[in-house]
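Left out: one protein chain. Kept in place: all the others.
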């Protein structure tokens, strides 16, 4: 049952970095509003925005042994994604593990559980999106798996999927779709800049998006 | 059913601004501990403190069409207050809508749902108090209403009511009561400054508020 | 039923301060993963880290009378710990009470309820760990007790216990165990520094902690 | 501030009873999907279905004094609706109060807080829809009001409004709209019976409601 | 750290049974509104009402090994009380363990976690009050303790304390106070029967409890 998959395919590094620049909200729209993790996943500090390849971890409740195993599998540019076999908000991850992960080029952690040493993590610049901040320690007794498909905070994550995370939340992009999604996201962004200027000048969305007729058709009345 | 009320009465601008200076906690006390929104309504960034006239929005779950409609109804100094017809934490509002709202003099958004682009909103100085931060997008399919009475986060808000929001939460003051509430709130504040100095010098609340006798009557024992 | 205990034993001041330097996560580990308050207890601002002797308060819902009573019992270096007789997220504590508590040398408040005036509290440097931030005021009608044993956020706190709180949460150390726990915590910390350097240099936890053999025994397979 | 309004208008008794027969889900649809209380309001036992005129109660947290006051205001056929000034799940109501309310012809209680003695209440046939079941007692120290407008579980309730409650939840119908809503609800029901038989015979909703064309227009593809 | 205490003192069997007859709500009142577990603790089926001596269990998350250890320590008339070292809603207990516990005269389980096989448990007549019903299995890897003081659902429970549980919730009575609490509870009950008859005959609580004068003093106005 417990397995570590050593070789996983990753998306093109440039595509990943460009997706990260688009931001979670834009990419999520661009890929048809799919792949968002639940909104209870919050960054431990504001301002970080990352993209990377998912190294997935399936871990027992309050047991962080598999994080040690996962770190060996990290390539520079990876993001760890931890799901649990039963809900837990224990603090699986702290500054020692972050030191080790950083040494291997890891860009951050997405964890459907708890994290601790958050002041140190912020100082080190190691971003984490988690369900909880919790000093509760964990044990190393029970196996899990590394680089198997997981459901993390309601989203399906396969090893090597692209993970994007910023202040708005966390989104997963399927590896095969990455280039296509990037194109759509960049189109949205260039499109948005023009709209922003028109809106800033006072033009109404009702006019810019030509909504008035459809609102009237649906029966909106002004009184 | 779906209606936009174009003309709403607003309170005196000076009264609104003076209420905002008093702060949510003080005004809430001053008006007899009424009108507070539920404590799950949190600011997306710390330090903002606003007052304004409510432009209310009743919107379907995960559908932000009515926000576009509401923006046209904004006057400088208004605050948008969005309630949903069914609970949702989708991200109804982001930087484009904020750009448009700012262009019309809007001071902020109170939303019993989700918001996104929070880093941009902070940069723009557009404050939002919300139930969630969520990258989940919305659609524009179903009508709602603008400037009808709504229940937002447990509080009754009529169009034109005064909305106050700061780091402690969000409070609504009925338009007709505004001047009276302001007077009471200012009395509390001037009263508080004297108390603050006495307490800072080491005087006890037990003595300053003359509580000892009543505590003894109720049966408090010191051992 | 309602009682104020005036004389409580406190731990050695130096031991308390040294425990605070170790941090909540380390101390919690050092004492066998006991004494942590529930993870919903969050600091109202980031960066504070305190240690002190518990002055405990048992208060009715939405009634802060006992806080006034408790402040008289504070010694310099104390931390107030408030539990309620029935759950409440009302704002029991604000800047006036903080002014008074500070004047008596109080280091902070742990409250399984709500707090308000958080912007002022941050400005004053008075840290609070709470279940909620809420402008809702309280009354002064019903007695409670001061310096009796309480269950606060799931943890047993006796008056005079050591309270530690930082960005990771809140932990209670039994007074009798304080010196022993401090020793164990300091051992962990000196131990950690060496590990941190090895991990930073790229050594794996799998090797440093000699985990590979035990993982294989348990049946972990690499594919 | 604290007031008891003695004379409130009530809707026609037959209209109320006929609305109750339609059920909460149907009436809620019939009045345009408005007036539903939050879904956390659950019956303490299954199978009860009531309609009545709202006698509203605004009560402090964990203080049930106003329930005693409200019982005097009950007319046969009334339903008590209790909202709190600050959230509480204490047990405000038990078998003694139910005995008293039953003696005055009360049909049930809607309470955005807790209730106790639930086994006795079921035996007596006194239905309650509540946020919690909780043995926690309450006090009688602080005033509230009776028959003032309240927000209960997210819905606006005025004294004399019609309250409907069954296994699906709780709904409020504005007094002035009662007769009109009843007509719409009864139309829906007669309409539903015919549909039920067609669906039971195997006819598809897709055909019965003629949805296929609109689905195709919107772009649904079958593969 | 991990310990099983074999000999614990228990309260008088008759006192326990008589307390159980009084019910949770009454006993909780009688002992000054203390000792109630959080209201999220719900019975897996309605109608059970038990009293017994607490055999306490401190267990790791999702690990039920200590339940096997605890069963050996059960005396007829005991109730098991399980707290976890970190929150978990896994299903620690099912029909096999219940069979074993029943064979030793155990009266029920109070568990601040999950339980499964609930249909079988109901059929067997083995009542459980739990935080969750959950099919999620547990492991047997990590030690905990049996018959040590625990905090269960917010209440302090010492081994040998009296546990009362019924449809209203769960309450703990300190062993030393049992006889005294019983007397007070029985006084309340006999007192209540007379009140019930007067209320049933239509007498108002306002008159029976002579509340009118105090309400007027506090300022209640009738309009």
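As written, the chain order gives the labels A, B, C, D and E, with residue 1 at the start of each chain.
The definition used in the following text is that contacts are C-beta pairs under 8 Å (C-beta built on N, C-alpha and C of every residue); 3 or more make two chains touch, one makes a residue touch a chain.
Quantities reported herein were computed from a predicted structural model and do not represent experimental measurements.
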Displayed chains contacting the withheld chain: A, B, D, E
Candidates D:76, D:105, D:125 or D:205 - the one touching the absent chain: D:205
Contacting the left-out chain in the complete assembly, out of E:24, E:80 or E:118: E:118
Chain not shown, touching residues in chain E: 1-6, 45, 65, 68-69, 71-72, 89, 91, 94-97, 99-100, 102-104, 114, 116-119, 132-137, 140, 142-143
Contact footprint on chain B, counting only the chain that is left out: 60-62, 85-90, 136, 139, 141-142
Hidden partner interface residues of chain A, rising order: 1, 32-34, 38, 85, 87, 149, 151, 154-156
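Please note the rule applied: only the chains that are shown with their structure count from here on.
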Labels of chains that are neighbours to chain D and to chain E: C
Listed pair (B-D, D-E or A-E) duplicating the B-C contact set, over half by residue number: D-E
For chain C paired with chain E, centre-to-centre distance based on mean C-alpha positions, whole Å: 28
Averaged-CA centre spacing for the pair chain D and chain C, given as whole angstrom: 43
Chain C: positions in contact with at least two other chains: 1, 33, 85, 87, 89, 136, 142
Category of the chain touch graph - line, ring, star, complete, other: other
Interchain pairs in contact, sorted by label: A-B, A-C, A-E, B-C, B-D, C-D, C-E, D-E
